[in-house]
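A protein chain is absent from this complex, but the other protein chains hold their places.
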Amino acid sequence: MEEVALIRIVAVKFLQAVPVILIISILAFLLLSLLPGDPALIIAGEQASPAAVEQVRRQLGLDRSFLEQLGIWLFNLAQGNFGSSLVLNQSVLSAVAERLPVTLSLAALSISFTIPVGVLLGSVAAYFRRTWIDSAVMTVALLGVSIPAFWIAILGVILFSVQLGWVPSSGFTPISQGVGPWFASLALPALILSLFQIGFLARMTRSAMLDVLGQDYIRTARAKGLSEWRTVGKHALRNALILIITATGILLSAAIGGSVIIEQVFALPGIGRMVVQAILARDYPLVQGTMLILGFTFVMINLIVDILYTLADPRVRHD
Amino acid sequence: MTDTGLGSLTTVHAIAAPRGYGAWRRLLRHRSFVIGSSIILLLTLAAVLAPLISPVDPSAMRVRFRFRPPSQAFWFGTDMFGRDVFTRVLYGARVSLFVGFAVCVVSGLCSAILGVIAAQFRRLDGAIMRLMDALMSFPAILLALGIAAALGPRVSSVIIALTVAYIPAGVRIVRAAALTVREMDFVQAAQVSGASSLRIVLRHILPNCLSPLLVHLTFIFAYAMLAEAALSFLGVGIQPPIASWGNIIAEGRDYATEAWWVMLFPGIAISLAALSLNLLGDALGDMLDPRLKGGE
Partner (left out) sequence: MIMPLLSVRNLTVQFRVDSGWVTAVDDVSLDVGEGDCVGIVGESGSGKSVTALSILQLHQRATTRIPSGTITYQGQDLLRERGSTMRRIRGSEIAMIFQDPMSSLNPVLTIADQISETLRQHQGLTGVAARKRVVELLGLVRIPDATRRADDYPHRLSGGMRQRVMIAMAIACKPRLLIADEPTTALDVTIQAQILELLRDLRKELKMSVMLISHDLGVIAEFAQSVIVMYAGRVVEEAPVAQLFRRPVHPYTVGLIAAVPKLDSDAPRLATIAGRIPGPQEIIVGCRFSPRCALVQPRCRDEPPLMQPVSDGQSARCPPRILVLGERHG
């Protein structure tokens, strides 16, 4: 019975994701029509010859009617064709796949700093609420969400790379060339990327924990004679984690979004840097396709987070 | 960075707001509120009075004054064109605060309208919320990047891009608040006594959604300023010669080791502005959220 309910919930979530994916596809398509004036002219550049402009127009199918264009766009998408870059001489999918390991390594490393530190800081602040410990932790968290990452990144490079020479100042070493160099090339960017997220997660965890620590069942746990460690670590954190799970989607989104900027500062050849370069080179199909792929990815991530949430909370699971 | 668009999950609960004189007095005793509002007020004042505080032209290039370190004459030093960094930071404040404020107002209005419509008209709810889900599927900074790139590098593009990026979170908050308020006794009573639905929305539901939205928008103000700086830093936002905190840092970056002051001061300015707004948001959230206030 329980399994049936669970399967039903998952099925409903999947069905809800279908229109979202469709809307994302259309939104990404519309991005190009936001361009003021003739997209072909803008993409080809103002100095381009009329023939070159025409060629871009045909290549992008801009000579067809709006609905025809949309139809072709969706038809291509359905076949897994996300378009091609104008500059890179590559399909969007292969361009993204090539740079994915960098962005993924960066995001994964930063998330693996973020979650333990953020949850610990938030819990400690909540437990010692209204003491100097709380104030100190929350000040750090507040700084984390207030200081712009690209600025602290530049300062970090000056301090750790230029002055101290602990880590390389830019560039990426694939993990195939050894874990040590890989880690060294990503440690500083990942750490700086996680500053905002740690601040965000710590603030969220504190608020969730404050809520939970005030609940009657915490008093029950203490009345049973459990140690504070078990009371907080088991009874409180289990409940707070349910709330925290909902934040992981936001954290991942922030990690990927933040990597756009961090990759730029550290010259890491990831997806974010590719998008920024594509924008500056007016390679709009690449921007469009990459955003679409990331959009799809996050629909999936949010779906997984939703399902995890359902699994973690017995109250949702049964109803 | 800075692209969650979700100030705090607790804002949803900030429905029953204390009003009147007592609430004001409590706010004025709240340390975060006092610190936060003082800093942001000071920054706003500095931005508005920029021409009076520093009569120098922020774009005036004086090559013989290149890369002067901070001194009595140039408080924050000068950049590679000999422009006064202090003046540029002051004028940058105008752009950054304007963008943040505009995003706040426009996305706030859109969120309020869409959120109430979604809560009030069940038939439109699904469509609106799926559209918001779709927008939320892009990391906010990336969405803003895409839109700003398509619209071209202008102040208005940045505002539009960030507004679109931050609307979904606002709509969710307003909708959740409106749904909660709708079930409350006084709204039910108004319905029973035959008030029109427009009247109920305007008199009962909307005012009660405003306080969680206000808390949320305070955080959005901070996020929008940080995002504007990031976009300008990447070269997709505010373009030189207009000074923005983001593009001053971008320009100073290449000389960061020699002329550290060029990038240091605008960074401090952004951090201060974001910090004060976050403090303000925390204070408002504290005040407006009855759950977190008591019992501690």
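Per-chain numbering from 1; labels A and B assigned in written order.
In this section, a contact is a pair of C-beta atoms (placed from the backbone, for glycine too) under 8 Å apart; a residue touches a chain by one contact, two chains touch by 3 or more.
From a predicted model like this one, the values you see are computed outputs, not experimental measurements.
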Please identify which residue in A:Arg8, A:Arg58 or A:Arg219 touches the non-displayed chain.
A:Arg219
Of the residues in chain A, which ones touch the absent chain?
129-131, 215-217, 219-227, 230, 235, 238-239, 242, 312-315, 318
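Assume only the chains that are shown with their structure count from here on.
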State, to the nearest whole Å, the distance from the C-alpha centre of chain A to the C-alpha centre of chain B.
21
Under the definition above, what is the set of chain B residues touching chain A in their complex?
1-4, 6, 8-10, 130-131, 133-143, 145-147, 149-152, 222, 226, 229-230, 233-236, 246, 249, 253, 256-257, 260, 263, 266-267, 270-271, 274-275, 278-279, 282, 291-292, 295-296
Residue positions on chain A within touch of chain B in the complex are 16, 19-20, 23-24, 27, 31-32, 34-36, 129-130, 142-143, 145-152, 154-155, 157-158, 162, 193, 196, 200, 203-204, 207-208, 210-211, 214, 243, 246-247, 250, 253-254, 256-258, 260-262, 264, 272, 275-276, 279-280, 284, 287-288, 291, 294-296, 298-299, 302
